[in-house]
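Working notes, structure below.
Note that one protein chain of the assembly has been removed; the remaining protein chains are unaltered in position.
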Amino acid sequence: MRSGSRMGDAMWGLAGILIVLAAWELATRLGAIDPTIFPGPIAAIRSAAQRLPASVFLDNMAWSLFRVVGGFILGAVAGTVIGFAAGWYRGFGYFARPLIELLRPIPPLAWIPLAIIWFGLGEPSKFFIVFLGAFFPIVTSAYHGITHVDPSLIRASRSFGLKGLGMLFHVGIPASAPDLATGLRIGWGLSFGVLVAAELIAANRGLGFMIMNERTSGGSVSVIIVGILLIGLLNLVTDAALAAFIRRWIGRWHGG
Amino acid sequence: MSRTGPERASSAAGAAPMIDIRHVRKQFDVRGGGEALVLDDINLSIAANQFLSIVGRSGCGKTTLLNIIAGLDAASGGEVLIAGRRVVGPGQGQGMVFQQHALFPWLTALENVVFGARSLPLAKAEKIDRARELLQLVGLEASAGKYPREMSGGMQQRIAIARALALDPDILLMDEPFGALDELTRIEMQQELLRIWEARRKTVVFITHSIGEALTLSDRVILLAPHPGRVARDIAIDLPRPRSRTDRRFNEFYEQIWSGLSS
Partner (left out) sequence: MRQQLIQALVALLLIAAILLGVEFGVREGYLKAYEFPPASRIAQGFVELTTVGFPTGVTIWTHTFVTVMRILKGYVAAIVIAVPLGLLIGAVPVLDKMTAPLIVFFRSVATLSLLPLAIVWFGAGELTKVILIGYGCFWVMLSNVIAGVKYVDPALIRAARSFRVSGWTLYREVVLPAALPRMFAGARVALGVGFMVIVGAEMIGTIQGLGALIMEARSFYRSEITVIGMLVIGVLGFLISSGLAAFERLLLPWGGGSSEASR
């Protein structure tokens, strides 16, 4: 069921996108949908550009990106270290595991009120929410990876005299890299979604804020639509970059 | 079927062959353009009830050839006849046992065998009866209700054989069926297969990596040479069964095949 060249696939994909865009544009022109609440793609971009200068979009985008990258890196580092440590050192695992298991089912967005209580309305509370979005999938996958290292690899390396930290760094961590990579991808997607939500609910800049503000201040639907499309594209591009990074990191020996 | 021609030269028996492979060629499109010739002008006549093995290096086209006989893939040139009829698809008397058993994990052993009889014009109950009989033949009637993952590799392969027999095929096509089994299970399965072959009289085309396995089982061994795949040797094994691996002539055949493969 999988055949055809990459070029051919791309052409079909492009055709699909064009069909949807054309249908959207046509629907507004023919009056099937009301252009005042759902403008066509061309009208939306034109009137969004009229209403707000590009610098406003870029500025909000930069803020969102800054928060999501910052929070993600914090969450990824903490998740990786704690996940590996909990899986590698039994004693630490006894303490870390119950806390992780207890807190994991709570969706990151449910922490928003506490984040505001603890950190106020400024940047730290956004970082905290994004941090949570990244932390849980990453800690889970790091833990899963390190506790599922092929035992024969452990025995083999022991026979070469490896132990302790040497074993962790030369065998445990590389062997869990594919699991960790999966967690990083999921964590990135979650961080992104969580950030936009946090910006909608409590922020005064960022893409999420921009579109919500446009709505509450009775602004233009066009800006909202363009904002949503930007959010989607930003997530798409950054996720592809992360995937490319992961391929360079482990693709040669792990494939895919 | 009174055609004459050079392709009859390799016919083992005088009667019309069960499987007649004529000038079969196969090429695949290669990624980024071009074609790769995998099989080039294969000619083989296989008599009814013959047990034929094909040995050859990995990648020389054994699976490709078997798939063409099975009617799962189309040849790029030439044709395959089964009992004189041109092969256009599966179900013309071929039963297939795959390398990785390919049992349906969501069906029990019995249900897998019943699945094999799917396209037969029988009532459900009759299919079940037939499947039970086949499970008995492979010695697994007690495991009828087990799922594939609850069975050992040897058991799974027995179920796969029973499933392949469900359509009551004249021909059993087997693609390295015992390749993943340990040596002891493998020898048991070889004996089992010979027993079934003698009980049911099938024409068998058996692919293997193991020279010893080919010699233990077959009436005839084909060596396939790679790049492109073609018949390099066609050796009749006229040893009485059961065969002993320590027999002098067994070892002579072994040497002959080995030198054919390594040249």
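The letters A and B name the chains in turn, as written, and every chain counts its residues from 1.
By definition in this document, a contact is a pair of C-beta atoms (placed from the backbone, for glycine too) under 8 Å apart; a residue touches a chain by one contact, two chains touch by 3 or more.
All values reported here derive from a predicted model rather than from experimental measurement.
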item: Hidden partner chain, touching residue among A:I45, A:A78, A:I186 or A:L242; value: A:I186
item: Hidden-chain contact residue, picked from the options A:A62, A:V81, A:L99 or A:A241; value: A:L99
item: Hidden-chain contact residue, picked from the options B:M18, B:C60, B:L140 or B:L167; value: B:L167
item: Touching residues on chain A - with respect to the absent chain; value: 1-4, 8-9, 12-17, 19-20, 37-38, 90, 94-95, 97-99, 102-103, 105-114, 116-118, 182, 186, 189-190, 192-197, 200-201, 207-208, 211-212, 214-215, 221, 224-225, 227-229, 231-233, 235-236, 239
item: Interface with the undisplayed chain - residues on chain B; value: 67, 70, 72, 89-91, 94-96, 98, 100, 102-107, 115-116, 118-119, 147-149, 163-164, 166-167
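In this text, only the chains that are shown with their structure count from here on.
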item: Between chain A and chain B, centroid-to-centroid distance (C-alpha), Å; value: 51
